[in-house]
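First, the structure itself, so that you have it in front of you.
The complex appears here without one of its protein chains, the remainder shown in place.
First chain written, first letter: the chains are A and B, and each begins at residue 1.
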Amino acid sequence: MARNFGFAPIKGRVIDFDRNDKRVFEYVLEREPSFALCIGCGGCAATCSAANFTEFSLRKLNILIRRGENDEVRKIVDRCMLCGKCTLVCPRGVNTRNVVFLTREAFEEFDNYAI
Amino acid sequence: MPFNPFVIPFNIGLYFIILYVVARGVVWFRDLPRTDKLRMQRGFFGRPFILSIKEIFMEGLIHRKIFKVNPVLGYMHMSLAFGWFLLILLGTIEADIFGEKHLNPPYKAIFFRFFNPDHGTAGLAKHYGFLMDLILALILSGLLIAIIKRFWSGIVGMKRTANLKFLDKVALTSLWLIFPSRLLAESFTCGAYGSGSFLTGSLGTALAGFLPAEIMAYPFWWLYSLSLGTFFILLPRTRYMHIPSEMFLIFMRNSGVRIGDQYGSCADVQIHACSSCGICLNVCQLSTSADITNIQAAYFVKGLKREDDVFDIALNCLMCGRCDEACPVGIELGPLRMIHRRAGDPPKDTMSIWSGYLRLRNQNIQDNGESHITAFQYLKPQPVKKGPEVLYFAGCMTHLTPGIPIAMRKIFEAAGIDFDFMDKDGSVCCGRPLTLAGKDREARELIRNNSDAIWRSGAKTLVTSCPICYKIFMESYHLDVEVLHHSQYINRLIEEEKLKLNFLNKSVIYHDPCELGRGSGIYSEPRRVLIHISRLGKSNHEKEDALCCGGSLANLKIDRRKITDIVSDVVEELTLSNPDYLATACPLCKKTFGKADIKAGSEIKDIAEIVAMAIVSEPPEAIELKKRTKLEKVSL
Partner (left out) sequence: MHNKEKHIVIIGGGTAGCVAAGRLAREGYRISLIEKDKKPGGKINNWYQLFPDRRRSVEVTDYINKEIDHPLIDLMTGTELDKVKYKNGKFSISTGKSDLGQADAVLIATGFDLFDATRKEEYGYGIYDNVITSLDLENMFHSGDILTTKEEIPKRVGIVHCVGSRDEKVGNFHCSKVCCVTAVKQAIEIKEHIPDSEVFCFYMDMRMFGPYYEELYRESQEKWVVNYIRGKVSEVSENIEGRLVIKAEDTLLGKPIRMEVDMLVLMVGMQNAKAGLNLQDKFGIQTGVNGFFRIRDNHYGNNLSNVDGLFYAGTCTAPMNITDTISHARAAAVEITEYLSKN
């Protein structure tokens, strides 16, 4: 599993929750407890600077991370400009920027030290 | 008596520390980039050298800046440093004048009374002895405060004192022993010979009354020498290394050497120059309002010295610059944090100061080179309107405070300026938030995209409402257009009489945003604007001493609820005088202030909004500017 991390074949239409790799989720949650507070309201995605120019929803990203859909996360996580607008909007006080920051960090960490 | 074995520990220590400091200085110098080497060479033969001597005297010995913050703490540092310096200097002179010959080895001066026990009973020597006792008393009084401070830190006003590691404790003990053992050694000797002045003389006489003074003196001379020797030998591995490092730093700074953006010699000197005075702990709002007490500059620097992993500490900081401003040593704390934000989470061995920093530097370059992040290909060239006089960039945050861009539009229109609202449909972020997160390379992509749009517009002036954007426009964009923050721009419109404003009879307190004030040094323009149209009062935190609203983008780690704690304190503090408006000049400050429920009933306004309210709608002839304050008269 770890060996294929992030490079697993494109998954089907179903979220294979039991087999998905939840390490990114755990990595982020451990370091940013507010991540657990997201209720998926979409406020962050609506205000997002990056979403003005490309398909990017931080709300979706949050849920993808929770479900372990890491391939999709990897594809879009770099689009965030870390501008911080979303943190000013989130009604739950999720430290959204840090979620993105930690997700990238998690990928770097697991890419480098997997195998 | 020419020599005695007890001076050996002292001699070993002394010659060791002299050699060590010289060697360390040479290494530091050698590791500097070529340009900085040249700066220092030039500095050595010029003004910087003289300035440095003066500064070393004022800061390293007298500790003027600490005095300003806290007189008791200042006295403590001054009495120890300056007192010790005088003791050595006057001791050397004493040995030279009153000793059997001139040009003595250092130990003769330090242990003068041992070698000349019956000296100083009459005449000039007696007065000189009085002086030496006075200095010793000065040092001992400082030492007493230091000891009290260690156990009851409240006494000198510091809320927290930086914790010590083992070697520091040993060094501290030997430092504390130096002067009491000198006092006792001298007193016993004086007691035996009936010499000495008000301190050593009286104490000696008293002690000699019931103790065999001559026999008792010798062990204390040993103790004195041993504690000196131990202190010197330990010095390189303890915080007392700050003494020589600070001198080096002062000279470096005066020669124009700055820390730069990679870990290197200058950063190394700076972290060693920290005296753990703890002044930075008390100015940090994370500690005073939010109960985050492990990330302050003193701890950060200590972590660096210990070669700990400081990445999280580096990120958990508002970068408000309050500690930079307060640090009496003048360590570039913000840039130092930035270096470690950029470096990321490094493997431990590369953190070693002795073996590591060059390697770390090289590795950074490599890492950045092959980073997997190629972020923003989706950004296309932005559509621009050609040739407006002024290009207005609101900034990401300003879209959440629509009052500001609306006010700016009114102002532009009232002044008849041909402007274009560059990011009215959403901004490409200026890149500063990425920079602050240590992601320079990604930030450059955004910088390129925005720069391109700015160039293509052909505008002569770029005005932004966001100090965060302003700072990066000034520092990293290399634009050939003039960049102004809106407070500067409005001030100019007023001075050029393009904008006619009424006087609003409202009381205002102005809050300096971190990035605009300490970050960019813009203090006077916003004040000029406000004085022109309102009754501008003063809070307890003006200019360099401004508070941070707490919402800073620079802190990636802070719990959002802690921001509410900080901003509630700030708003309470700034509205003590119940002003009509609490003015700021930053959308992020404004948005953050909105988190606090304001009891005083003051409204939060951006300076642009207050100006927009003051715009005169009648034709210019009908304007009567009431109570227009003479700008020159007001101290800014």
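Everything below uses one rule, namely that a residue touches a chain if its C-beta (ideal position, glycine included) is under 8 Å from a C-beta of that chain, and two chains touch if they have at least 3 such contacts.
These numbers were taken from a predicted model, which means no experiment stands behind them.
Visitor: Can you say which of B:P105, B:P212 or B:P402 touches the chain missing from this structure?
Guide: Touching the chain that is not displayed is residue B:P402.
Visitor: Out of B:K169, B:R258 or B:R561, which touches the unshown chain?
Guide: B:R561
Visitor: Given the full complex, what residues of chain A touch the hidden partner chain?
Guide: That gives, for chain A, the contact residues 39-48, 51, 57, 59-60, 88-93.
Visitor: By the contact definition given up top, give the residues of chain B that touch the hidden chain.
Guide: Counting over the whole complex, chain B touches the hidden chain at residues 399-403, 406, 560-561, 564, 590-591, 594-597.
The working rule: only the chains that are shown with their structure count from here on.
Visitor: Could you pull out which chain B residues touch chain A in their complex?
Guide: 345, 372-376, 378-380, 396-397, 399-400, 425-429, 431, 433-434, 437, 439, 446, 551, 553, 556-561, 588, 591
Visitor: Mind listing the chain A positions that touch chain B in their complex?
Guide: The touching residues are 34, 47, 49-50, 52-54, 78-79, 81-85, 87-90, 93-95, 97-98, 101, 104-105, 108, 111.
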